[in-house]
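Just dropping this structure here.
Up next, chain A:
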Amino acid sequence: MDEGFIPYQQSLEDEEQSIKSTQSVIEQAIAWFRAHSMFVLAYGTGCGAIEMPPTFTSRYDIERLGVVGVATPRQADILIVSGYCSPKTLKRVIRSYEQMSEPKYIIGLGSCTINGGMYWDSYNTIKKLDDFLPVDMYVNGCMPRPEALIEGFVKLQEKIRANSSEAGYIQYRTRYAHYRANQERLFGTQVQPRYEENFAGMNL
Partner candidate 1 sequence: MSLLYFVLLPLLALFLMPLYRKHLHIISVMLNLTLLTLALTCTHTLPMVERVAVDLPFAITFVLERASWLLLTLFTLIMSLVSLYHLRYGNDKALFVASTMLGVGVSGLILSHDLFNIYIFFEISSISAYLLTALNQDVKAYGGAIRYMIVGAFASLFLLLGIMLIYLSIGVLDIGAIAERFGLIEPRLQFLILLSLFIGFGIKAELFGLNFWVADIYQASRSSVGSLFSALLSKSYLFVLFHLTYLLHVSPSQLFFLGLIGALTFVAAEFSAFKSHESKRIFAFSTLGQIGIITLALSYADAMLSAAALMLILTHAVAKTALFLALDLLERHFHSSHSTIFARFHAPFLMGIIALAGLSLLGIPPFAGFVAKLSILTGLASLEAYGAVALILLISLIEAAYLFRLLTGFRQGTGKERLYVAWSHKLLLGFMVLLLLGFGLMPEPLLQLCQAAAASMLGGNHVPL
Partner candidate 2 sequence: MMSYLEEHYELIHKTPRLFALHVTREQLLDTLHQITTHTSFDTLSQLTCTDWIEEERFELGYMLTNALRSHNLMLKCSIARDKVTMPSLALLFAQAEVMERELHEMFGIGFEGNETLYDFALEGWCDIPPMRREFDTLAYVNAHYDFREGREDNLDVKEEIKKRKAAAKSAKETPSGA
């Protein structure tokens, strides 16, 4: 219990357990479908990317869980940030996240996303991904093995089925100012276009 991120992870898991099932049947069904069909945008930001191929292919075959890789953020439900993020990469990650359709979730893969990992004192990697984006599930390790990633997916499935109002994308919407402030602080002048502007998009 002396690793720093554990309490946070614990809180994520505890929270999910504490939620009572107060959903209607339809909501439950919808949640079930969401949990059993996960389109993943695997963003290979760092060395974690190397663990992804075995996860998706014959050895571990995550497609059993209904997890499929997609190429564009528009179609994705889950964004995997695999490893350390430099500010430059982070911009693209944020951009990709903002282009995903809700509901959407983030898995932070590897220690680097949690606390900077072995790059803790690098001038060019961020130390806490959840300052900038709402992470729904961390999978720790350096690198985490595919088993760990699958475990993360299973946990995330449970979380999705719980249909929590604390889900990351809702956080991001409601606490956008907070995330945006952090992003602006990091990126300075070169910040991405504001996501908010797209929020109030009109229906056709």
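As a working rule, a contact is a pair of C-beta atoms (placed from the backbone, for glycine too) under 8 Å apart; a residue touches a chain by one contact, two chains touch by 3 or more; residues count from 1.
Picked so that all candidates are chains of the complex that A comes from, given by their letters.
Note that the structure is predicted; figures quoted are calculated from it, not measured.
Novice: For chain A, choose the touching candidate in this complex from 1 or 2.
Specialist: Looking at which candidate touches chain A, I get 2.
Novice: Considering the complex alone, what residue numbers of chain A touch candidate 2?
Specialist: Listed in rising order, the residues of chain A that touch candidate 2 are 2-5, 7-8, 86-88, 91, 114-116, 120-124, 126-128, 131, 186-190.
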